[in-house]
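Written out below as structure tokens is the structure these notes cover.
With one protein chain removed, the remaining protein chains of the complex are shown where they sit.
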Amino acid sequence: MTVSSPEAPTRPHPLSDRLPEGAGEGITSCADGHTELTVDRSRILDVLKTLRDDDSTRCNLLADICAVDYPDRDARFEVVYHLAGIESGERVRVRVPVTEDDPVVPSAYGVFKAADWFEREAYDMMGIRFDGHPNLKRILTHEAFVGHPLRKDYDPAQRWLLTENETMAPKWVEETPEGNLDFEPQVLNIGPSHPATHGTLRTIARLDGEVIVRAECEIGYLHRCFEKMSETHGWNQVIPYTDRLNYCSSHINGAGYALAVEKMLGIEAPPRAQAIHVILSELSRVMDHAVCLGAMLVDIGALTNFWYFFQTREQIYGLLESCAGGRLTVSYARIGGLAHDVPADFHDHVRKLLADIPKFIDDVEKLVTANKIFRDRAENVGIVSAEEAVAWGWTGPCLRASGVPYDIRKALPYHGYEQYDFEVPVATTGDTYARYLVRIEEMRQSLRIIDQALTTLPDGPVITDNHRVALPPKEKVFTEMEALIWHFKLIYEGIKVPAGHAYSCTEGGNGELGYYLVSDGGGKPYRIKVRPPCFAIYQAFPHILEGHMVPDAIAIQSSLNIIAGELDR
Amino acid sequence: MRQPDGSSTLLTTRVETMLGWVRKNSLWPLPFGTACCAIEFMSVVSSHYDLARFGAEVVRFSPRQADLMIVAGTITDKMAPVVKRVYDQMAEPKYVVSMGACACTGGFYRAYHVVQGVDEFIPVDVYVPGCPPTPEALMHGILKLQEMIQNGETQYDRLKSRSADTAASPV
Partner (left out) sequence: MSSVPTVNVDRPPENLAERTYLIPIFKGLGVTLRHFLRNLFGQKDIATIQYPETKRQYSERLRGKHILTTKEDGSLRCVACYMCETACPAECIHIVAEEDPEATVEWEKKPAVYEIDLLRCVFCGYCVDACPKEAIIMSREHEMAFVTREEAIVGIEDLRQKGPIEDEDLGYRPYY
């Protein structure tokens, strides 16, 4: 069963009457839950507006824009838009074919502000130009880079050296604003060598006194070419790379990727594997929030909490290391389930963690939550309203702190999350204090989920027995010929994922972590696009900063939890 | 500290030993943390492992105030000029520990934007393997560096003796 095979169209799709004339042909429902349509670039803006505003779809969140290179086709590139409706639950994929000699598409920035950096990335990686984009420059690669790296004819190892970094100043730095000639505006460079916690993010801010008047963010300092590396390695070999995406909660990335590939293969991981995925993902989420809040408090000036939260992390590391062999980068997930079963003392170990972790969270809360200094630093700082947040494509704790109760674990449950009883923390103020409170409560809710998952942990295998997908158990490989042959075929040729494409999302530590996979039927992925949650969050940062002071900028940046491994991939 | 012919007197060897002892026990690290290894570095300075026991209490983010640069994480071509500048701004004697596979050799990122080892443009004293290295591995690396400082085997010492040689025998 291929993922993108259309259902036999017996009658036109209900969406086709609502779309502009002619755009409604060929709408299909895909097996990954998306409604898919292919649109010509001249109508793309109308289609996006209709999908956003029409009552039947109300797709108000732009999840992702990416480009895929099909050198064999006439229209070489395809720009793919993924839209989501927060209240309606609709998911739509719009594909726009673009030719090589005229790779221009109208920019969707006017319809969704979230298109800002996604379009810049498509320009950087594939060379698609977006007409009407306010600032179409390279975003991930450096300014001396030549070529568009994700094109199929680009050699993965071709590097370009950047010798000088000081020319990377945006044009508005040179401009002198009119008005008061007695004062000269100061331009301050915050980063990219920023104290340990968030190294590699750069903000260029024009200051009026200590107030930031205008800002621009520069990213790409940790662009490690995950997407190109995934095209040169087998489906299972990508899993260590996914660990290094959001390295503070590495298991979630691997579990999400394995889920995406399993959807394309049409298989499911066994129930025991799914429950263990839930337990380890929730522990990873606790770890992620711990380091985010610890680092945020250090940036504001409260150092003690950092040590307390790192104790929590050390305890969780002990568990992850006993299961998988690695502390931080676990590589525990495999396509079809888990690499191997959990150790015998898993139950007791997790129970002990569930008893110890709340003590550290309580300690930090006693120190910080009612503290007047922290409240003065964090309240009313970096306020983002719910409409703004959705327009910018925010998801995760930052969106929930602005009042929108959107959580993928509740909206599109996976790995059995529907059987667990937990609440989604929401705040209404949308400032840094709210983001802090939401994360603290999410840690407690995660512990609740782990408790339930552990109590109902089923027995059974931890990986599928489909030997086209998962390595056979070692005892059989050492003794049986057939198992040895499956083993050889899987290692040398890789998993043969049927041709097609699918988008699958899970709730990462920062929000919707999406994987758009394209397969050509071979043992290596044709294209993997990761939809990183903090990419959408960080693109709003320069706009939030205006009117705030420099110390507030630091507090806001750390409350957004920008992990460069995920942001730059 | 050396005589023009390269030998050293008793007094200067004693001074060198003392200098080595002093320098190795008060290394002030500049954690140039970019990626996952930075998180493991944070674990090393946390209460469980505590690098402060070896004299590295103050973690200085300003290169003017640090003498040990720990490159923790992948260095990309975009970040490379920044690393070079920060390294140049450090005052001598300065040492570099390259932590993790990415900083040592580029790791498994044989890619278009990743520097294949930070020793492409700065001299490295100790390479610590691992992805990320366990905190004990990093501490083992720092202890090894301390030994090297005591024995005068670091890149800084080699540079110093080379310039002393060229000064001693002008051609």
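For clarity, chains are labelled A and B in written order, and residue numbers in each chain start from 1.
What we mean here is this: a residue touches a chain if its C-beta (ideal position, glycine included) is under 8 Å from a C-beta of that chain, and two chains touch if they have at least 3 such contacts.
As the structure is a computational prediction, the values presented were derived from the model and not from experiment.
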item: Sole residue of A:Phe77, A:Tyr257 or A:Tyr406 that reaches the chain not shown, by the stated touch rule; value: A:Tyr406
item: Residue in contact with the excluded chain [from B:Leu27, B:Met42, B:Val83 or B:Cys104]; value: B:Cys104
item: Among A:Ser284, A:Ser331 or A:Thr432, residue touching the chain not depicted; value: A:Ser331
item: In chain A, positions touching the absent partner; value: 86-87, 89, 233, 236-237, 240-241, 304, 311, 314, 321-326, 329, 331, 339-340, 343, 363, 366-367, 369-373, 375, 405-407, 410-411, 422-429, 433-434, 437-438, 440-441, 445, 471, 474-475, 477-478, 484, 487-488, 491-492
item: Touching residues on chain B - with respect to the absent chain; value: 47-50, 53, 101, 104-108, 110, 117, 119, 125-131, 133-134, 136-137, 139-141, 143-144, 148, 153
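As a convention for this text, only the chains that are shown with their structure count from here on.
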item: Distance between the centres, which are taken as Cα means, of chain B and chain A, whole angstrom; value: 34
item: Complex interface listing, chain B residues touching chain A; value: 31-36, 38-43, 46-48, 59, 61, 73-74, 76-82, 85-86, 102, 108-114, 131-132, 134
item: Residues of chain A that touch chain B when the two form their complex; value: 140-142, 145, 149, 154-165, 192-197, 199-200, 220-225, 228-229, 240-241, 244, 247-248, 291, 306-307, 310-311, 313-314, 317, 327-329, 564-565
